[in-house]
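Before I ask anything, here is the structure I am working with.
The complex appears here minus one protein chain, its other protein chains still in place.
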Amino acid sequence: MDSKLFPEGTQRCSFGQFLIWLAVILGFFGWGLYAAVLVLYNGIGTTGLDNYFGFGAWITFDLAVIALGAGAFFTGLLKYILKIKQLEKIINLTVIVGFICYSGAMLVLTLDIGQPGRAWFGYWHPNVHSMLTEVIFCITCYCTVLIIEFVPLVLEQKQLNKIPFIHALAHNMHINMALFAGLGAFLSTFHQGSLGGMYGVLIGRPYAFREGFFIWPWTFFLFVLSAVGSGPVFTVLVATFMEKLTGKKLVDFKTKALMGKIAGSMLCVYMFFKILDTWAWATGYLPSVGLTFDQMFYGVAYGKWLMWAELGLCGVVPAIMLVTPSIRNNPALLYTAALLDCFGICINRYVFTVQTIAFPAMPFDSWQVYYPNWVEYASSIMIVAYGFLVLSLSYRYLPVFPLETKLNYQSGE
Amino acid sequence: MSVARRAFIQMSVGATVGILFTPTVWTALDDVSIWTQNWPWIPTLKYGETASVPTVSKMCESGCAVKVRTVAGTAFGTEGNVDNPLSGGGICPLCANGVQTMYSPNRIKAPMLAGKEISWDEARTVVAEKLAAAGSKVAVISGDQTGTINEVFSALLASKGSDAFYAMPCEMQAADKAWTGLMGGSGQVGYDLENADAVLLAGADALESWGPTVANLKAFAANKSGKFIFAGPVQTRTAAVTSKWVPVPTEGMAAFTLGICYYVMQAGKSVPAADFEQFKAMVMSGYTPAKVEAATGVKADVMADVAKTLLAANNPVVVPAGSVAGAAAAFALNLLLGGAMTVLPEFGKAVDGAMSRSDMLQKDILQGVDADVLFIYEANPMYALPEQIKAGFTVAFDSLNTETTAAADLVLPTPHSFERFEDLASPYGVAAASYSLGAPISKPTVNAMSAGDFVLGLADLGFETFEEVVDAKVAAIGADKDELVGGAAYVLEETPDMSGVTLAASVLGKAAVPVKGTGAVALAPYTLLNVGTANQATTPNAPCTISNNQLIGDSMVVMMASVTAKKLGVGVGSKVKLSGGSGDCEALVQIYEGVLPGVVAAPLGMGHTVGDEFSKGKGDNVYKILTVSSEAATGTSTWAGSTVNVAKI
Partner (left out) sequence: MQTKEFKIKWGMVIDIDKCTGCGACMVGCQVENNIAPMTKKDPYNYVQALTTDRDDAANKLRTLTWLTVYELSNGKTFPEHEVAYLPRPCMQCGNPACVPVCPVIATDKNEEGGIVSQIYPRCIGCRYCMAACPYHARYFNWWDPLWPEGMDKGLCPNASPRPRGVVEKCSFCHSRYLKAKDKVRAEGGDPMNLPDGAYTTACADICPTKAITFGDLNNPEHKVHDLAKSKNAFRLLEKLGLAPQVYYMSEREWVRKQGDNYNGNGGHGAPATNHG
């Protein structure tokens, strides 16, 4: 029915099947939308957040997706600036994933602030000393860049591209994409860093506070590194997931392994500094403010197991796996390493967001445990559903995977 | 085609740029920011001249001397009255919320007969008929301890040939029964906490809820000695600031006090009382430190230490709480020490035929009230002691809906303290007799009438209005009304004759023996003013001040030491049922090491079934599990020695 819209030389499931699939996604989306409407109409009181946990599931979710969406800027940087040709086989997907992650994060932030009508005050009354101002600037600008990067892909849609003007526009945009990739890399690096900086500057929160370089605390750099150490393999995971779902080969394994190598190298650098940073924090900073390492942890929600999982199982282990060619080149092991890597980064974002504020700085205060409620889950799931929706539509109608025809339809058939 | 498309794009871009040059977007953004702070349901403020008008507030038991803050004539808050010795600038958490309570939707709006709104004339007719039929079977329960309104009520009783005037159980009553009853004294006992150089609070939670709390706190802050000792089963808010906490079970307080008398008399102290030798012999044989230790668990050297502190002081004072025996023992100790216990004379009466304060305290409400017509004035006996009240026809005067007004046949709304003439004479515990007066600050917001005015319309007591009664009271005292209304208190430094006072040796010897119930653990009920009192429920702004040691969610919290919890097989957060008296309560367990082992501490004043959402359904009513026992020797009833069984649910 809609086969004329499919990318050149590809096959897609029947329109009916696709509609059912969309209905499932929209079901989840609708549930989240209901939660979002409640939040906007009744206020954030409907969530599980409270005065001890001003930041919670939403901010963790935001930080995690932004870190995982970092595949876009870093791959773009490598492809357009450093000219690594191989990456063009996956670059479209990284852009889409990046776009989903950033636009999704912005949607969540709109819900998260108490006065969405004043969201633009970040531009109108900016406090240049606040890391969050930097985040607001970069995240909105970079989202625009991602849209600009996404547009040519949309324009390349088979039917649209038949229109000469659009064809020319898409072509011109492609030619200039290096500029946007560069701009995107700059913006994204900064705000990945600012997100880390947001926590590192909290002088009143010993769990997160870090010394640093010039105005940037060490967390600034660590967040950049951890994002580039995980974003690329997240894209690989998304591609692989899509392959499992569609039953087609979409990206050649060589490219995936290259992405794994890139992420693995960055992860190694990250883990080196992260462990150094943790060591310095535990043995230098904490004692200097009268605290001990043990005091930073509590129960299951804020236990040491999270730290060991983050640094060991989901840090050092995938880093070694990804930089070791023999392991990396085994698909199952590559995906395992990629999953561990992504989990590790999510744990990192969770502990920095939640454990930071859960630690009772005042000795007479006590640990509180934060539980998100359904409103927060549902609205986060809405963003995931939104991601599925964008990916499904893109996959069905846009030429996302340059190798798709070659890998699926031209090999001996 | 291509031209049209280009034109379309050009138009789109042009329109976008064009709109940005018009004020549309910017005005819209500006409107949004204004809109985000002006919602119709967010009230706007009233501005105007501000003033502070002195008056008295009767929300706490003793009453506070306050100033009501007004803006453009509308009351909005309260603050302390520096000129009044009861305040010194501070107020209690209940009276701090006085104005908010005045505006509360929980106010009774009009006279109600059996749930139906009636006029004041109808109300008067109904009551007059009932009174005529009742003869002398008329009774009054008053929740006011210090007001001249009690004279009006007691005079009404007298005119009907009744003496059934009941006070809600209070410390003043126990003290009066000990002092004027057992010991033959006259006047009202007071304690000069400010000038004492050693203070033993024998059960009196004087810095939180006992007596004239704010005056006590002020005296504590001004006291230079800093030697305050609190004895009691729970490390209360008072014990948080006293220099020492001596854990003593409630029922052992009288014996503990006599144990200290032992050391004091051993040190050679004596009193020229007729029964001194008998008292001495009784203590020296029956209340030796070893015997007291055996009976109460308080170590002899602890008592010796307390006695030493008191003996070393020039002006020590002991402040009792709870039972009549405990009060008598403390008074005896004070007489031995010769320190800062004072005795206050009673002010002259305004209404002929009215009872004296001591007479008003004679009847024991715990032994039950039974009348054909019962007047309840700003008290909540149906909450605190529902089983004791029986009446053919109940008339409840109150400004707020309570369990008592809900159960009454006729409900008569009174103006709030700040809407009427209100006076406050020598609350129990103050060091010197004082009288404070407040004039109405605003008109009642509801169809209320002063209870005094209503009662004066029922019988000829010599006055038309309550204001005339107040004038007569001021005249009887010899004070100046304008000065009083201006915020100054009238203070009388005069001490009645104390000769003829005895030490109640014969009674005390038996009455001080600790008697405890049969439950598994002793119950230590305590009062926090932010939670409320027997008569005043939690106020609107108070709930967020109530800590997790009293209330978690809607569940009451009881506190116990870890050893007690271990013995009972419960832990932090365990849900338990406490059974005692004639009922049971549900509660959550909190471990608080400041509770004597074998004792469970529970907050009074929660678990209301009528009222607003700030108190209704919050926690459980501990009055249900208090055991009323009769102090055999003194012939009075007491809640001391209550025990409960604790079952995990």
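When the chains are written out, they are named A and B in that same order, and each has its own residue count from 1.
Basically, a contact is a pair of C-beta atoms (placed from the backbone, for glycine too) under 8 Å apart; a residue touches a chain by one contact, two chains touch by 3 or more.
Predicted, not measured: the structure shown is a model, and the values here were computed from it.
Peer 1: In the complete assembly, which of B:Thr180, B:Thr404 or B:Thr539 touches the absent chain?
Peer 2: B:Thr539
Peer 1: Going by the contact rule already stated, which one of B:Val25, B:Val572 or B:Ala632 would touch the omitted chain in the full complex?
Peer 2: B:Val572
Peer 1: Considering the whole complex, which of B:Thr55, B:Ser104, B:Ser434 or B:Asn621 touches the chain not shown?
Peer 2: In the complete complex, the chain left out is touched by residue B:Ser104.
Peer 1: Thinking of the whole complex, not just what is shown, which of B:Asn549, B:Ser579 or B:Ser630 touches the missing chain?
Peer 2: B:Asn549
Peer 1: If the hidden chain were put back, which of B:Ile149, B:Ile591 or B:Leu604 would touch it?
Peer 2: Residue touching the chain left out of view: B:Ile591.
Peer 1: For chain A, which residues lie in contact with the unshown chain of the complex?
Peer 2: Interface with the chain not displayed, on the chain A side: 38, 41-46, 49-55, 112-115, 118-119, 121-122, 124-127, 129-133, 135-136, 198, 201-206, 287-292, 295, 356-357, 360-366, 368, 375.
Peer 1: Which parts of chain B are in contact with the chain that was left out?
Peer 2: Residues 33, 36-37, 39, 41-48, 50, 69, 71, 74-80, 88-93, 96-97, 99-100, 102-105, 107, 207-208, 213-214, 217-218, 220-221, 235, 237-241, 245, 247, 445, 528-530, 539-549, 551-554, 561-563, 572, 591-597, 612-614, 618 of chain B touch the chain absent from view.
Here is the rule we go by: only the chains that are shown with their structure count from here on.
Peer 1: Report, in whole Å, the distance between the mean C-alpha point of chain A and the mean C-alpha point of chain B.
Peer 2: 60
Peer 1: Residue numbers of chain B touching chain A in their complex, please.
Peer 2: 2, 5-6, 29, 32-33, 35-36
Peer 1: Which stretch or stretches of chain A touch chain B in the complex?
Peer 2: Touching chain B: residues 115, 117-118, 120-121, 163-165 of chain A.
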